[in-house]
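A single protein chain has been omitted from the complex, and every remaining protein chain is retained in its original position.
The first chain written gets the first letter, and so on, giving A, B and C; residue counts start at 1 in each chain.
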Amino acid sequence: MHRQRFYTLSASCPDRVGIVARVSSFIAEHQGWILETALHAEPPRAGESVGRYFMRIEIRADSLPFMLSEFRERFAPLASELELSWKITDSAVKKRLVLLVSKQEHCLYDLLARWKSKELDVEIPCVISNHNDLRGFVEWHGISFHHVPVTADNKAAAYAEVQRLFEEVHGDTMVLARYMQILSPELCAAYPGRIINIHHSFLPSFVGAKPYHQAYEKGVKLIGATCHYVTADLDQGPIIEQDVIRIDHTDAVEDMVRYGRDIEKTVLARGLRYHLEDRVLVHGTKTVVFR
Amino acid sequence: MHRQRFYTLSASCPDRVGIVARVSSFIAEHQGWILETALHAEPPRAGESVGRYFMRIEIRADSLPFMLSEFRERFAPLASELELSWKITDSAVKKRLVLLVSKQEHCLYDLLARWKSKELDVEIPCVISNHNDLRGFVEWHGISFHHVPVTADNKAAAYAEVQRLFEEVHGDTMVLARYMQILSPELCAAYPGRIINIHHSFLPSFVGAKPYHQAYEKGVKLIGATCHYVTADLDQGPIIEQDVIRIDHTDAVEDMVRYGRDIEKTVLARGLRYHLEDRVLVHGTKTVVFR
Amino acid sequence: MHRQRFYTLSASCPDRVGIVARVSSFIAEHQGWILETALHAEPPRAGESVGRYFMRIEIRADSLPFMLSEFRERFAPLASELELSWKITDSAVKKRLVLLVSKQEHCLYDLLARWKSKELDVEIPCVISNHNDLRGFVEWHGISFHHVPVTADNKAAAYAEVQRLFEEVHGDTMVLARYMQILSPELCAAYPGRIINIHHSFLPSFVGAKPYHQAYEKGVKLIGATCHYVTADLDQGPIIEQDVIRIDHTDAVEDMVRYGRDIEKTVLARGLRYHLEDRVLVHGTKTVVFR
Partner (left out) sequence: MHRQRFYTLSASCPDRVGIVARVSSFIAEHQGWILETALHAEPPRAGESVGRYFMRIEIRADSLPFMLSEFRERFAPLASELELSWKITDSAVKKRLVLLVSKQEHCLYDLLARWKSKELDVEIPCVISNHNDLRGFVEWHGISFHHVPVTADNKAAAYAEVQRLFEEVHGDTMVLARYMQILSPELCAAYPGRIINIHHSFLPSFVGAKPYHQAYEKGVKLIGATCHYVTADLDQGPIIEQDVIRIDHTDAVEDMVRYGRDIEKTVLARGLRYHLEDRVLVHGTKTVVFR
C-alpha cells in the first residue's frame, strides 16, 4: 500500500480491442497518475465465444481534479459502453471488518496484531462469537464483542442476529476466523464475495470436518489451508489463497493441528489483504487475484 | 550416501521395551560401526493395543567381522524373538531399475542424468515403453529398449510381457516415469512395494486422468505431484513423497502442465531415492520415510 | 509433544562403537519406554580424528521405577565412561521464558497466542522492554512488564538490570522477540545457548541494521529470517532455524518489512519450540536440530 491517498478501480468486461486504451486514456485525460496497473485476459470458457477482461488500477487521489463521486459520474458512460462490471474505492475510507470467531485464538491474535500495527488498515467495529472465551481479549482492544450462541435449534435466529449485527455496524466484509460453524444458506446468499473463510485443508482435498484427521489417515506429506469466499456449498466457494507445509510420519494429528494453525493464519491474512485491497475479482467459481 | 561400503538394516516390529537396546547391542557386540540410525514408534491404530516400531540402521561393512550372509544367520534368532519384519541390503550391490515410459521425456532425461552422474547408483538393465519415440535416447545411453505396445485388446498379454522382461533382467524396482497406462491388477499384485509411480497431482485431489485440467477448473492456487507405490487401486497406493508449486490466474492448463513437469521429476527422483536407500517402510496404506 | 509426562535425555559425546547400545540398554534395563529417539553422528572436523555423536531420547516417566534425581545418579557412571555431555529434563517442569521486546508487536502477539493456547507450554514470568508501548498488552495477560530504558550512556547498567531481572525470576531462556538492541558482551557470555534472537534476514546475507533495505538494494528474489543463539559476535551465533518468502520487483521496502514479519514470527516460534523441547544441540558454531 502506498503512503499517498489513492483510488482503486477494479473491473471486468467482455474482452475486445481497446479496453486498456479507452480506460487509461480516460484517466490520462484528467491527468490521473497511475500508481499500479494489473490486467488479465481470461480466455473464453467452454461454450462461450468471448473471453473476459479484468483490470485493477490505482490512481493517486491528488492527481485528479475531482472527487470520487464525480469520477464515478464521468466514468459511467465509458463503463456502460464497455459493459464494465466495476467499482472504485478510496484508500482513505477504511473498510469495516466483522470477525466471527469460536474458541481458538490463533487467527484472532494474528489479525488483531496486524490491525494494531496498522498493517491491516481497517475498522473492526465488532467481533461475534458463539462462545464467550475471547471476550476479554477483544474488549481489551476496544472492540465490541457479541456473544451469539449457536445450537442445533436456534440456527435461523442466531444467523439472523449475526446478520443484524453486521448490518448495524455497516460491515463490508465478514471474516470467519476459525468460526467452526456452518453459516445458513440465507446468510451466505446475502453477501456474495463478502464473507471470507479459512478452511484447514488444501482444498479440494479433505472437505468438511476434521481435515487433519483425514490427512493423517491418508498419509499425505504436506498439509495446507485454503482461504475462500463462502457460498452455500460447504468449502466450495471461490479460492482466494492457499498454502501448504511439510509434515512426515513423526507427526501425529495434534502436530498437524499445530502446524496447521501457522498456515491457517498466514493464508487467511494474505487472502484477506488481497480482498481488502480489491485485488480479488471473482470469475464464476474461480478468482483472479492481482497480487 | 556414504563413501564407504555399508549395510542397511530396515525393519519393523510390534512396539515393546528394549527393541533398540537389543538390536544395537547385537551390532555393538560385533563391533559394528553405525553410520546412521533412524527410529520411529507408530502409535497403536484404532482397535489395536500395540503400536509398531520402525528402524533403519546403516552399518559400515568393514567394521563387521563377517559378511552379510553370516549377519543374516546370526541376527535371525533375535529378529524372530522381536517379531521383526526385516531386510538388510549391501551398498555394494546395485539395485536394478526397470523404467516404463511413454512419449514424454522429462522424467526419463532427469533419471538418466542422475544415473549418468552416479547420483542414482543403480543398474538400469532396460527401459520399456508403449511407444518407440524414446528408443534412440535410451539406446544412446547403452540401455536396452523394449517396445511393448498396449492397446484396448492386448492389455493382459502386454503386461505379461512387461512382467516377463522385468523378471528376465532380475528387476528390483519398476518405475513408471510418466508411463500413462494403468497396469493390470495382476502386475500390481505381483510386486507390492516395488512399483513406483509419479502422479501429476497433489493426491488425494484430482485422481485419474487430466489432473491439471481438473486443477484449472477448480481454481486452486498450487498444483502438485505425488510419488507413490502402485497398488490395484488407481492412485491410491501408499504415498512416498509430494510437493507443490504456486500458480495463479494467468496460468492456462498448458502452463500448469509445464510447471507440473518440474515438480513431477523432482518428486519422482526424491521418492525413488528414498526407496532405493531403503528409507521407505510401508505401514498399511501409509509410509514411514526416514529421510 | 506427548500427552503423557516424559523425560528428555539430550547428549553428545565422542563417537565410538556401542554408544546407542549402552544408553538404550541402560534405559531398557529399567523398563524405560522410549517414545522418540533421534541420533546423529557428526564426522570428524578438519584436524580431528574422532567425530561426535548426538542423541535425544524421550522416555515415558511412568515407565521408570524411579524419579529423575535417581535416574541422574544411576546414569552418571555410564555418562562419565562415554564422556557424555548431557542433560535430562522433565516435561512436567515448565521452562521459564523471559521475553525482551521493543515497540513492534508481531512476535509478542504471536508468542503470547501460542502461550495462551498452551501450544507453548511454558511459564513467562516477565517481559522486559526498552519502551513502554506494549505494557498494557502484556499485563492484560497477567504477565509482569519491566521497562528498562537503554540509552547510549546507560548500556552497562541497563543490561545488568536485565540480567538481574532474569535471575530474579529464575529464567531458563531469554528470547529477543524483535528487541532491536545489541546486548552487552557480558550478558551474551553469561548465558551461552540460552539467549535466542530472531534476525530479519537470511543470514549470512545482510548482517546488522536495516536488512530489508539491503535486500531491496541488492534485488534479491527471496527474503528471509534467521533464529539463532546470541553470542558476542553480532548475528553470528549458531543458527537454529531459517526460512524465506518470495518477493518481486513490485515490493517496496515497506512491503518486505510486512512480508518479513510473517517469516520472523514463524521462524522464531519454530526455533524456540525446538529449543524448549531440547531438540537443539550446539556443535561449535553450528547446531544439530532433531526436529
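We take it that a contact is a pair of C-beta atoms (placed from the backbone, for glycine too) under 8 Å apart; a residue touches a chain by one contact, two chains touch by 3 or more.
What you see is a predicted model; the values in this text were computed from it and never measured.
Across the whole complex, the hidden chain's contacts among the shown chains comprise A, B, C.
Among C:S91, C:T231 or C:T287, the one in contact with the hidden chain is C:T287.
Annotation for chain C: contacts to the undisplayed chain at residues 40, 42-43, 202-206, 218-222, 224, 238-244, 248-250, 252, 283, 285-289, 291. Where chain A meets the omitted chain, the residues involved are 17-18, 20-22, 24-25, 27-29, 31-39, 41, 63.
Although one chain is hidden here, its contacts on chain B can still be listed: residues 1, 36, 104-106, 109-110, 112-114, 116-117, 119, 136-137, 140, 250, 254, 258, 261-262, 266, 269.
Here is the rule we go by: only the chains that are shown with their structure count from here on.
Bringing chain A onto chain C by least-squares fit of CA atoms involves turning it by 180°, to the nearest 5. Residues touching across the chain B-chain C interface largely coincide between the two copies, over half of the numbers being common to both. When every chain is reduced to the mean of its CA atoms, the largest separation from chain A belongs to B.
Work out the mean CA point of chain B and of chain C, and you get 36 Å between them. Multi-chain contact residues of chain B (touching two or more other chains) are absent.
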